[in-house]
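Rather than the whole complex, this shows some of its chains in their spots.
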């Protein structure tokens, strides 16, 4: 566990190596957080949920930091509102790194001196929490650079590609009762439980993800102009936001390009589509005469195809499983309070840290969000 | 069918008897429509979906009316935007009644001369569509009068009460496979199909609805002040909108009153709670240590309790049933395009027209909406 903790902490810092100090500060839109905020918030999590509870005589690194770096835990007190994270130049990046070092060291000491199950469980959550923020950090840097007029490069050989050259086939699953949700001893979030039976009808699911070339056909066929393909809210959204293509596609004199963390590239028609909203995913499926799979269908079928390079939109709303119980106290806010108006995504992405996702993992976003590396797999 | 058609048309007009001309015109908020708009829109539905398709040499009453009275059917062309319905003083109320008479007469003639199944099916949909708008008309009048500083009375002996004096008991349902959705020959909307099997876990559901007295306890216990009871979006909503009580409760020098269509009344603690949002329903359930039933649980259990005086919020998101198929063309817009970001309500209300609801009926609203007569039944 110590090893995993140290590696995780180090990996967050390694992700920042290519950045300039200025890149750590900005917040171009409310749902994006500054890099230095991610670095500090993941540290705050260990400090407030573990060190202040279990480490004798632990001194907060700075008494004001809980106010700065709490994200949304009402049970943990007042905090800087999300929209203002990018307005604060202090603490500086250097000080945030000092804060990390201080907390990492204190936690190592604690882990060395105690192996209480309760502590280990919380550290495990903290590690997974930090891995989630590693993905968010990359999503956010991509947003910052992809909305900068000059499209800075993060890392020139960063690989976001999801290579699926295979012919598209339909995999058939028979109706029946299936067991859904997390089983066994491994780590999972509370939203993956309780494991329970679900009855599924016969369905077919694609062996591969939709690729850019297919989505380009949808666009060229007027997909963004036909209201009958879209949910009513989706249609309002594409009108008011002037949505005409996936988030990082850019048209340059009749040629489509796609921004990735390695810079602006010619659009790769064979690469899996990414950075579309649920609204776009559903309209595309409608245009194809198909639909999106439910999260249960996906979970049942997932060992028949390869996955993990794109988060895959499902038709399922993000809802509690039967007999779901929130954790008591602040940790109960981790998942449960978001279970309305969001859609479940399954799989993982090229930004997901290793050992972080699994077949029962439930990611979730509002249906208009698309700065996560979301893709589409069809069902029918 | 002719009889049902004539009665339905007449009932809409009867509902308007207590109104002054000025009451037909106003639209105090975007989701409320003017009474004259409801009267005309339901007429437009018969005109555009039936008369112009099937009646030889049918002349539109007025060529501009389709533009005025289309609600949201993209396939039926441009229309007055929803927010502007209350800005139009013309056509006048008298002219709208003339329009109704003209279309009612033409449809009677058509029905007398033809019994084509296709026409009868469309008339049946038109009748149910008008019944839905009868309920909306009452909801909207209640909103207009309930937000007028003097609380005008609609009808002094109008009865909204839902009397359930019974002791609260928990009804137990055993886990198993259950058939959900509409079966048989009777009318239903497309969203109630296909009938399909669902596996349910053991659950318990209350024999009666939550009443005003119980919700008052929630309020007095600080329910609206405790963020841990609320979804994150719900908490933002009650903060930004200053929500502190159900929609039509009014505090008058320490005494709670409730506005109903018969005017402002002392709050009846035994009457079933109504006009709460899903957000409030879920927070109340959380406070009670319970939850809301899913729509499937409700449907399976519904013959064990009496229902039909309050629409009952469920935990279920409004999603298509397996193998759901939208109708082709404009009628396909009736339901399918709203299947995102909404919650299902089951039951019916004191405003529901007779023969309109049924056990498989799926009503749906956004989770912050509460001008419908929505109530709460607990499950666990």
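In this document, chain identifiers A and B correspond to the written order of the chains, with residue numbering beginning at 1 in each.
Definition applied: contacts are C-beta pairs under 8 Å (C-beta built on N, C-alpha and C of every residue); 3 or more make two chains touch, one makes a residue touch a chain.
Only a predicted model underlies this, so the values are computations on that prediction, with no experimental measurement involved.
Chemist: Going from the 2 copies shown, figure out how many the entire complex holds in this file.
Modeler: Identical chains making up the full complex: 4 copies.
In the analysis below, only the chains that are shown with their structure count from here on.
Chemist: What's the rotation angle, in degrees and to the nearest 5, for a C-alpha fit of chain A onto chain B?
Modeler: A turn of 180 degrees brings the C-alpha atoms of chain A onto chain B.
Chemist: From the C-alpha centre of chain A to that of chain B, how far is it in Å?
Modeler: Computed from C-alpha means, the inter-chain centre distance equals 36 Å.
Chemist: Any idea which chain B residues touch chain A in the complex?
Modeler: Going by the criterion above, the answer is residues 72, 74-75, 177, 196-199, 201, 203, 227-228, 230-235, 278-279, 282, 291, 315-317, 319-320, 322-323, 332-333, 337-341, 343, 367.
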